[in-house]
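What follows is a single structure, and I will ask about it in a moment.
Only a single protein chain was left out; the remaining protein chains are all shown in position.
Let's look at chain A:
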Amino acid sequence: MDTSDEEYVEPSSVPKEHKAKKRTNQENTGYSWEDEYQRTWDIVKDDDSRSLEAIIQGMIEGRKKKIMKLSTSPYQRGIIRTMVVIIDGSSIMSEKDLRPTRFSLMLQYLQEFIVEFFDQNPISQLGVVLMRNGISHVVSEVNGSPQYHIDKIRGLRSRQHNRFEPKGDPSLQNSLELARSLLKYNFGNNINDSKNSKEILIIFGALFTSDPGDIHETINSLVKDKIRVKVIGLSAQVAICQELVTKTNHTKNSNYGVIMNETHFKELLMDCVIPLAITKDSAPKVNEEKVPLMKMGFPTKIQPVTTSNLEPLHFCACHPTRGSDDTKNVVEIQSNVSNIGYKCPQCFSRVCSLPTVCPVCGLMLILSTHLARSYHHLVPLSEYKEVPKNDEGVYDSQWCFGCLLKFEDGLGSSRYKCGECKNDFCIDCDVFVHEILHNCPGCQ
(Lines give C-alpha, C1' and ligand atoms only; values in the text may rest on other atoms or scores of the structure.)
Protein backbone atom coordinates (compact mmCIF):
# COMPACT_ATOMS: atom_id res chain seq x y z
CA MET A 1 0.00 0.00 0.00
CA ASP A 2 2.74 2.34 0.98
CA THR A 3 4.61 1.92 -2.23
CA SER A 4 1.55 2.16 -4.31
CA ASP A 5 0.53 5.34 -2.54
CA GLU A 6 3.85 6.90 -3.27
CA GLU A 7 3.67 5.84 -6.85
CA TYR A 8 0.26 7.29 -7.10
CA VAL A 9 1.21 10.63 -5.58
CA GLU A 10 4.34 11.23 -7.55
CA PRO A 11 2.94 11.86 -11.01
CA SER A 12 0.48 14.44 -9.71
CA SER A 13 3.13 16.31 -7.74
CA VAL A 14 5.53 16.64 -10.65
CA PRO A 15 3.25 18.73 -12.83
CA LYS A 16 2.66 20.99 -9.85
CA GLU A 17 6.34 21.70 -9.65
CA HIS A 18 6.42 22.36 -13.36
CA LYS A 19 3.58 24.74 -13.09
CA ALA A 20 5.32 26.60 -10.30
CA LYS A 21 8.50 26.87 -12.36
CA LYS A 22 6.52 28.12 -15.31
CA ARG A 23 4.95 30.83 -13.22
CA THR A 24 8.26 32.05 -11.86
CA ASN A 25 9.59 32.04 -15.40
CA GLN A 26 6.78 34.22 -16.55
CA GLU A 27 7.44 36.65 -13.77
CA ASN A 28 11.14 36.88 -14.55
CA THR A 29 10.45 37.30 -18.26
CA GLY A 30 10.95 33.66 -19.11
CA TYR A 31 11.12 31.92 -22.45
CA SER A 32 9.14 33.74 -25.01
CA TRP A 33 7.71 30.52 -26.43
CA GLU A 34 6.21 29.72 -23.06
CA ASP A 35 4.60 33.12 -22.96
CA GLU A 36 1.15 33.84 -24.07
CA TYR A 37 1.06 35.29 -27.54
CA GLN A 38 1.11 39.03 -27.28
CA ARG A 39 -0.47 41.12 -29.90
CA THR A 40 1.42 44.36 -30.16
CA TRP A 41 -1.63 46.28 -31.18
CA ASP A 42 -3.27 45.37 -27.89
CA ILE A 43 -0.56 47.20 -25.98
CA VAL A 44 -1.28 50.47 -27.71
CA LYS A 45 -4.11 52.21 -25.97
CA ASP A 46 -5.97 55.16 -27.27
CA ASP A 47 -5.48 58.16 -25.08
CA ASP A 48 -8.60 60.22 -24.85
CA SER A 49 -6.74 63.51 -24.72
CA ARG A 50 -5.14 63.32 -28.15
CA SER A 51 -5.92 61.38 -31.22
CA LEU A 52 -3.82 58.34 -31.97
CA GLU A 53 -3.03 59.72 -35.36
CA ALA A 54 -1.40 62.81 -33.92
CA ILE A 55 0.75 60.70 -31.63
CA ILE A 56 1.90 58.52 -34.50
CA GLN A 57 2.55 61.61 -36.55
CA GLY A 58 4.71 62.95 -33.77
CA MET A 59 6.59 59.67 -33.52
CA ILE A 60 7.23 59.60 -37.25
CA GLU A 61 8.52 63.15 -37.16
CA GLY A 62 10.79 62.43 -34.24
CA ARG A 63 12.21 59.46 -36.04
CA LYS A 64 12.80 61.43 -39.24
CA LYS A 65 14.57 64.09 -37.28
CA LYS A 66 16.70 61.46 -35.59
CA ILE A 67 17.58 59.61 -38.77
CA MET A 68 18.71 62.80 -40.42
CA LYS A 69 22.37 62.97 -39.67
CA LEU A 70 23.45 66.51 -39.53
CA SER A 71 26.93 67.79 -39.56
CA THR A 72 26.42 71.48 -39.52
CA SER A 73 29.74 72.75 -38.37
CA PRO A 74 32.05 73.30 -41.31
CA TYR A 75 35.03 71.04 -40.77
CA GLN A 76 37.98 71.00 -43.00
CA ARG A 77 37.44 67.76 -44.79
CA GLY A 78 39.71 65.65 -46.86
CA ILE A 79 37.86 66.21 -50.10
CA ILE A 80 40.34 64.35 -52.23
CA ARG A 81 40.21 60.86 -50.94
CA THR A 82 41.91 57.69 -51.85
CA MET A 83 40.09 54.77 -50.42
CA VAL A 84 40.75 51.08 -50.53
CA VAL A 85 37.81 48.87 -49.70
CA ILE A 86 38.85 45.52 -48.29
CA ILE A 87 36.12 42.96 -48.66
CA ASP A 88 35.96 39.64 -46.94
CA GLY A 89 35.89 36.63 -49.22
CA SER A 90 36.53 33.96 -46.64
CA SER A 91 34.34 30.92 -46.28
CA ILE A 92 32.28 32.54 -43.57
CA MET A 93 30.89 34.89 -46.21
CA SER A 94 28.78 32.15 -47.74
CA GLU A 95 26.75 32.25 -44.54
CA LYS A 96 23.11 32.89 -45.31
CA ASP A 97 22.12 35.16 -42.47
CA LEU A 98 22.03 38.00 -44.96
CA ARG A 99 20.04 37.18 -48.04
CA PRO A 100 20.95 35.61 -50.42
CA THR A 101 24.39 35.23 -48.90
CA ARG A 102 26.60 37.62 -47.00
CA PHE A 103 28.97 37.76 -49.92
CA SER A 104 26.49 38.63 -52.63
CA LEU A 105 24.63 41.12 -50.47
CA MET A 106 27.92 42.79 -49.68
CA LEU A 107 28.81 43.03 -53.35
CA GLN A 108 25.39 44.38 -54.18
CA TYR A 109 25.68 47.09 -51.55
CA LEU A 110 29.23 47.76 -52.58
CA GLN A 111 28.09 48.59 -56.09
CA GLU A 112 25.59 51.08 -54.75
CA PHE A 113 28.26 52.46 -52.48
CA ILE A 114 30.64 52.99 -55.39
CA VAL A 115 28.04 54.91 -57.35
CA GLU A 116 27.23 57.08 -54.37
CA PHE A 117 30.88 57.51 -53.46
CA PHE A 118 31.81 58.92 -56.84
CA ASP A 119 28.68 60.98 -56.96
CA GLN A 120 29.64 62.74 -53.77
CA ASN A 121 33.41 62.62 -54.13
CA PRO A 122 34.02 63.17 -57.82
CA ILE A 123 37.73 63.76 -57.56
CA SER A 124 38.46 60.82 -55.33
CA GLN A 125 39.81 57.41 -56.10
CA LEU A 126 38.90 53.97 -54.97
CA GLY A 127 40.32 50.49 -55.05
CA VAL A 128 38.93 47.14 -54.00
CA VAL A 129 40.86 44.32 -52.35
CA LEU A 130 39.47 40.89 -51.62
CA MET A 131 40.76 38.74 -48.79
CA ARG A 132 40.28 35.11 -49.50
CA ASN A 133 41.98 31.86 -48.68
CA GLY A 134 44.64 33.48 -46.52
CA ILE A 135 45.88 35.88 -49.14
CA SER A 136 44.62 39.08 -50.66
CA HIS A 137 43.74 39.85 -54.25
CA VAL A 138 43.38 43.18 -55.98
CA VAL A 139 39.88 43.23 -57.39
CA SER A 140 40.18 46.66 -58.93
CA GLU A 141 43.12 48.97 -59.00
CA VAL A 142 42.96 52.39 -57.40
CA ASN A 143 41.11 54.36 -60.02
CA GLY A 144 38.73 57.27 -60.40
CA SER A 145 36.21 55.74 -62.72
CA PRO A 146 33.07 54.31 -61.14
CA GLN A 147 32.25 52.22 -64.18
CA TYR A 148 35.55 50.39 -63.98
CA HIS A 149 34.94 49.31 -60.42
CA ILE A 150 31.39 48.31 -61.06
CA ASP A 151 32.48 46.16 -63.96
CA LYS A 152 35.04 44.46 -61.76
CA ILE A 153 32.52 43.86 -58.98
CA ARG A 154 30.10 42.46 -61.51
CA GLY A 155 32.83 40.08 -62.53
CA LEU A 156 33.03 38.93 -58.93
CA ARG A 157 29.33 38.49 -58.70
CA SER A 158 28.77 36.63 -61.90
CA ARG A 159 28.16 32.98 -61.34
CA GLN A 160 29.95 31.77 -64.44
CA HIS A 161 33.40 31.79 -63.03
CA ASN A 162 33.23 30.68 -59.49
CA ARG A 163 36.86 31.44 -59.03
CA PHE A 164 36.05 34.00 -56.42
CA GLU A 165 33.43 32.26 -54.38
CA PRO A 166 34.12 32.63 -50.66
CA LYS A 167 36.80 30.26 -49.51
CA GLY A 168 39.34 29.77 -46.75
CA ASP A 169 40.39 32.12 -44.00
CA PRO A 170 40.70 35.89 -44.10
CA SER A 171 44.00 37.58 -43.43
CA LEU A 172 43.72 41.11 -42.18
CA GLN A 173 47.44 41.67 -42.19
CA ASN A 174 47.98 40.61 -45.77
CA SER A 175 45.19 42.75 -47.08
CA LEU A 176 46.10 45.74 -44.92
CA GLU A 177 49.64 45.58 -46.23
CA LEU A 178 48.38 45.34 -49.78
CA ALA A 179 46.04 48.26 -49.24
CA ARG A 180 48.82 50.24 -47.63
CA SER A 181 51.07 49.73 -50.59
CA LEU A 182 48.25 50.65 -52.97
CA LEU A 183 47.66 53.86 -51.07
CA LYS A 184 51.29 54.69 -50.59
CA TYR A 185 52.82 53.89 -53.90
CA ASN A 186 49.97 54.86 -56.06
CA PHE A 187 51.58 56.77 -58.83
CA GLY A 188 50.16 58.00 -62.08
CA ASN A 189 48.77 61.45 -61.80
CA ASN A 190 49.43 64.40 -59.65
CA ILE A 191 46.23 64.31 -57.67
CA ASN A 192 47.53 61.25 -55.94
CA ASP A 193 50.27 62.92 -54.07
CA SER A 194 50.92 62.36 -50.47
CA LYS A 195 48.55 64.80 -48.85
CA ASN A 196 45.13 63.59 -49.74
CA SER A 197 42.99 61.70 -47.30
CA LYS A 198 43.96 58.05 -47.30
CA GLU A 199 41.38 55.62 -46.04
CA ILE A 200 40.78 51.93 -45.76
CA LEU A 201 37.32 50.51 -45.34
CA ILE A 202 37.11 46.91 -44.23
CA ILE A 203 33.96 44.87 -44.52
CA PHE A 204 34.75 42.00 -42.21
CA GLY A 205 32.54 38.96 -41.87
CA ALA A 206 34.82 36.62 -40.00
CA LEU A 207 35.63 36.68 -36.31
CA PHE A 208 39.29 35.85 -36.66
CA THR A 209 42.23 36.54 -38.85
CA SER A 210 45.05 34.23 -39.79
CA ASP A 211 48.14 36.29 -40.39
CA PRO A 212 51.66 35.44 -41.42
CA GLY A 213 53.28 37.94 -39.05
CA ASP A 214 52.62 40.44 -36.33
CA ILE A 215 49.56 42.50 -37.21
CA HIS A 216 50.45 45.10 -34.58
CA GLU A 217 53.44 46.11 -36.67
CA THR A 218 51.13 46.59 -39.63
CA ILE A 219 48.85 48.74 -37.53
CA ASN A 220 51.78 50.86 -36.42
CA SER A 221 52.94 51.39 -39.97
CA LEU A 222 49.40 52.37 -40.96
CA VAL A 223 49.44 54.97 -38.21
CA LYS A 224 52.77 56.21 -39.45
CA ASP A 225 51.45 56.56 -42.99
CA LYS A 226 48.36 58.43 -41.72
CA ILE A 227 45.99 55.92 -43.17
CA ARG A 228 42.65 55.87 -41.45
CA VAL A 229 40.76 52.63 -41.16
CA LYS A 230 37.06 52.06 -40.82
CA VAL A 231 35.61 48.64 -40.16
CA ILE A 232 32.14 47.30 -40.71
CA GLY A 233 31.70 43.99 -38.92
CA LEU A 234 29.08 41.60 -40.20
CA SER A 235 28.81 39.40 -37.13
CA ALA A 236 30.38 40.70 -33.93
CA GLN A 237 33.08 43.00 -32.63
CA VAL A 238 36.59 41.72 -32.85
CA ALA A 239 39.24 43.09 -30.50
CA ILE A 240 41.90 43.48 -33.14
CA CYS A 241 39.58 45.51 -35.36
CA GLN A 242 38.73 47.78 -32.47
CA GLU A 243 42.41 48.33 -31.82
CA LEU A 244 43.06 48.95 -35.49
CA VAL A 245 40.30 51.55 -35.72
CA THR A 246 41.19 53.34 -32.51
CA LYS A 247 44.86 53.57 -33.30
CA THR A 248 44.56 54.74 -36.88
CA ASN A 249 41.87 57.32 -36.18
CA HIS A 250 43.47 58.70 -33.03
CA THR A 251 40.04 58.93 -31.48
CA LYS A 252 37.78 56.81 -29.40
CA ASN A 253 34.74 57.60 -31.49
CA SER A 254 33.51 54.58 -33.25
CA ASN A 255 34.54 54.15 -36.80
CA TYR A 256 33.88 50.52 -36.07
CA GLY A 257 30.32 49.43 -36.62
CA VAL A 258 28.76 46.02 -36.41
CA ILE A 259 25.64 45.56 -38.44
CA MET A 260 22.32 44.70 -36.89
CA ASN A 261 20.46 43.96 -40.10
CA GLU A 262 20.52 44.64 -43.82
CA THR A 263 19.35 48.22 -43.57
CA HIS A 264 21.85 48.96 -40.87
CA PHE A 265 24.57 47.49 -43.04
CA LYS A 266 23.61 49.86 -45.81
CA GLU A 267 23.46 52.80 -43.45
CA LEU A 268 26.94 52.08 -42.13
CA LEU A 269 28.28 51.69 -45.62
CA MET A 270 26.68 54.88 -46.88
CA ASP A 271 28.09 56.77 -43.91
CA CYS A 272 31.50 56.22 -45.42
CA VAL A 273 30.51 58.30 -48.44
CA ILE A 274 30.82 61.53 -46.49
CA PRO A 275 34.40 62.73 -46.48
CA LEU A 276 36.12 62.45 -43.15
CA ALA A 277 36.79 65.55 -41.20
CA ILE A 278 40.44 66.22 -40.68
CA THR A 279 41.10 65.32 -37.08
CA LYS A 280 42.74 67.59 -34.58
CA ASP A 281 45.85 65.48 -34.59
CA SER A 282 46.46 65.84 -38.27
CA ALA A 283 44.99 69.27 -38.95
CA PRO A 284 47.84 71.54 -37.77
CA LYS A 285 50.33 69.37 -39.56
CA VAL A 286 48.44 69.72 -42.79
CA ASN A 287 48.44 73.47 -42.50
CA GLU A 288 52.14 73.55 -41.87
CA GLU A 289 52.87 71.18 -44.64
CA LYS A 290 51.03 73.28 -47.20
CA VAL A 291 48.27 72.19 -49.46
CA PRO A 292 48.72 70.52 -52.78
CA LEU A 293 47.47 72.14 -55.92
CA MET A 294 46.07 70.04 -58.70
CA LYS A 295 46.25 70.56 -62.39
CA MET A 296 43.03 69.77 -64.10
CA GLY A 297 41.54 70.01 -67.53
CA PHE A 298 38.02 71.22 -68.16
CA PRO A 299 37.14 69.61 -71.46
CA THR A 300 34.61 70.79 -73.99
CA LYS A 301 31.67 68.65 -74.91
CA ILE A 302 31.36 67.36 -78.43
CA GLN A 303 27.77 66.71 -79.24
CA PRO A 304 26.68 64.80 -82.29
CA VAL A 305 24.74 66.53 -85.00
CA THR A 306 21.24 65.23 -84.73
CA THR A 307 19.86 66.66 -87.94
CA SER A 308 21.11 63.98 -90.28
CA ASN A 309 20.12 60.36 -90.12
CA LEU A 310 23.63 59.24 -90.80
CA GLU A 311 25.50 58.88 -87.57
CA PRO A 312 29.14 59.65 -87.98
CA LEU A 313 31.50 57.19 -86.37
CA HIS A 314 32.96 58.20 -83.08
CA PHE A 315 36.10 56.82 -81.61
CA CYS A 316 37.24 57.42 -78.11
CA ALA A 317 40.56 57.00 -76.49
CA CYS A 318 39.28 55.47 -73.30
CA HIS A 319 37.96 52.23 -74.75
CA PRO A 320 40.46 51.22 -77.35
CA THR A 321 40.06 47.53 -76.76
CA ARG A 322 36.52 46.98 -75.67
CA GLY A 323 34.76 44.49 -77.88
CA SER A 324 37.95 43.46 -79.59
CA ASP A 325 37.52 39.84 -78.65
CA ASP A 326 34.32 39.52 -80.55
CA THR A 327 34.75 41.73 -83.54
CA LYS A 328 38.49 42.14 -83.82
CA ASN A 329 37.99 45.84 -84.17
CA VAL A 330 40.84 47.63 -82.58
CA VAL A 331 38.87 50.75 -81.89
CA GLU A 332 35.41 50.52 -80.58
CA ILE A 333 32.64 52.25 -82.39
CA GLN A 334 30.50 54.07 -79.92
CA SER A 335 26.94 53.05 -79.56
CA ASN A 336 24.18 55.52 -80.26
CA VAL A 337 23.47 56.13 -76.64
CA SER A 338 26.83 57.46 -75.65
CA ASN A 339 28.01 59.30 -78.72
CA ILE A 340 28.58 62.35 -76.63
CA GLY A 341 32.26 62.90 -76.18
CA TYR A 342 34.60 65.25 -74.43
CA LYS A 343 37.81 66.62 -75.82
CA CYS A 344 40.88 66.76 -73.63
CA PRO A 345 42.15 70.34 -73.74
CA GLN A 346 45.76 69.24 -73.59
CA CYS A 347 46.08 66.49 -76.17
CA PHE A 348 42.70 66.75 -77.96
CA SER A 349 41.95 63.08 -77.58
CA ARG A 350 38.38 62.15 -77.15
CA VAL A 351 37.02 60.50 -74.04
CA CYS A 352 33.46 59.34 -73.57
CA SER A 353 32.84 59.85 -69.89
CA LEU A 354 33.88 62.21 -67.15
CA PRO A 355 35.48 62.52 -64.66
CA THR A 356 38.45 60.52 -65.79
CA VAL A 357 42.14 60.71 -66.31
CA CYS A 358 42.98 61.33 -69.93
CA PRO A 359 44.32 58.00 -71.22
CA VAL A 360 46.73 59.74 -73.54
CA CYS A 361 48.30 62.56 -71.57
CA GLY A 362 47.31 61.71 -68.00
CA LEU A 363 45.57 64.98 -67.27
CA MET A 364 42.72 64.84 -64.81
CA LEU A 365 39.61 65.73 -66.79
CA ILE A 366 36.62 67.04 -64.92
CA LEU A 367 33.59 69.26 -65.31
CA SER A 368 33.10 72.23 -63.07
CA THR A 369 29.85 70.62 -62.01
CA HIS A 370 31.75 67.73 -60.53
CA LEU A 371 33.66 70.09 -58.35
CA ALA A 372 30.44 71.78 -57.38
CA ARG A 373 29.10 68.48 -56.07
CA SER A 374 31.60 68.55 -53.26
CA TYR A 375 30.94 72.09 -52.15
CA HIS A 376 28.13 71.20 -49.79
CA HIS A 377 30.51 69.07 -47.75
CA LEU A 378 32.63 72.15 -47.21
CA VAL A 379 29.82 74.56 -46.48
CA PRO A 380 27.09 72.60 -44.75
CA LEU A 381 23.68 74.07 -44.13
CA SER A 382 22.86 75.06 -40.59
CA GLU A 383 20.34 73.03 -38.70
CA TYR A 384 16.72 74.02 -38.44
CA LYS A 385 15.45 74.46 -34.90
CA GLU A 386 12.10 73.34 -33.67
CA VAL A 387 9.84 76.33 -33.17
CA PRO A 388 8.34 76.97 -29.72
CA LYS A 389 4.99 78.61 -29.26
CA ASN A 390 5.08 82.37 -29.06
CA ASP A 391 3.92 84.38 -26.08
CA GLU A 392 0.27 83.97 -26.86
CA GLY A 393 0.61 80.20 -26.98
CA VAL A 394 0.12 79.89 -30.69
CA TYR A 395 2.46 79.51 -33.61
CA ASP A 396 3.28 82.38 -35.90
CA SER A 397 3.31 80.44 -39.11
CA GLN A 398 0.58 78.42 -40.65
CA TRP A 399 2.23 77.01 -43.72
CA CYS A 400 5.54 75.44 -44.51
CA PHE A 401 7.60 77.95 -46.43
CA GLY A 402 8.99 75.33 -48.76
CA CYS A 403 6.00 73.27 -49.82
CA LEU A 404 3.02 75.26 -48.54
CA LEU A 405 1.87 72.36 -46.40
CA LYS A 406 -0.54 73.45 -43.74
CA PHE A 407 0.84 72.69 -40.31
CA GLU A 408 -1.34 70.34 -38.33
CA ASP A 409 -1.94 70.84 -34.67
CA GLY A 410 -0.34 67.63 -33.59
CA LEU A 411 1.70 66.75 -30.58
CA GLY A 412 4.82 68.77 -31.16
CA SER A 413 5.23 71.96 -33.01
CA SER A 414 6.24 70.21 -36.26
CA ARG A 415 7.67 73.50 -37.44
CA TYR A 416 11.37 73.87 -37.94
CA LYS A 417 12.85 77.32 -38.30
CA CYS A 418 15.90 78.29 -40.28
CA GLY A 419 18.11 80.47 -38.15
CA GLU A 420 19.13 82.68 -41.06
CA CYS A 421 15.93 83.57 -42.86
CA LYS A 422 13.46 82.87 -40.01
CA ASN A 423 11.19 80.81 -42.21
CA ASP A 424 9.38 77.77 -40.89
CA PHE A 425 9.56 74.42 -42.63
CA CYS A 426 7.81 71.12 -42.21
CA ILE A 427 9.74 68.00 -41.28
CA ASP A 428 9.71 66.62 -44.80
CA CYS A 429 11.13 69.80 -46.25
CA ASP A 430 13.67 69.86 -43.43
CA VAL A 431 14.87 66.38 -44.33
CA PHE A 432 14.80 67.10 -48.07
CA VAL A 433 16.64 70.39 -47.73
CA HIS A 434 19.38 68.94 -45.59
CA GLU A 435 19.83 65.62 -47.29
CA ILE A 436 19.28 66.32 -50.96
CA LEU A 437 19.06 70.01 -51.71
CA HIS A 438 21.71 71.39 -49.33
CA ASN A 439 20.21 74.80 -49.88
CA CYS A 440 17.78 76.75 -47.75
CA PRO A 441 15.03 78.06 -50.04
CA GLY A 442 14.44 81.07 -47.84
CA CYS A 443 18.02 82.22 -47.54
CA GLN A 444 18.83 82.49 -51.22
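Here, a contact is a pair of C-beta atoms (placed from the backbone, for glycine too) under 8 Å apart; a residue touches a chain by one contact, two chains touch by 3 or more; residues count from 1.
Quick note on the criterion: contacts and distances are computed from a predicted model.
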Look at the options "Actin-related protein 2/3 complex subunit", "Ubiquitin-conjugating enzyme E2 1", "General transcription and DNA repair factor IIH subunit Tfb4p" or "Cytoplasmic tRNA 2-thiolation protein 1" and return the one that UniProt uses as the protein name of the missing chain.
"General transcription and DNA repair factor IIH subunit Tfb4p"
Identify the residue among A:53, A:151 or A:262 that touches the chain left out of the display.
A:53
For the chain left out of this view, which of A:135, A:223, A:240 or A:371 touches it?
A:371
For review purposes, identify every residue of chain A that touches the missing chain, sorted by number.
53, 56-57, 76, 79-80, 123, 190, 193, 195-196, 287, 289-301, 303, 305-306, 345-349, 360-361, 363, 367-369, 371-376, 378-379, 398-399, 402-406, 408, 425-426, 428-429, 432-433, 436-444
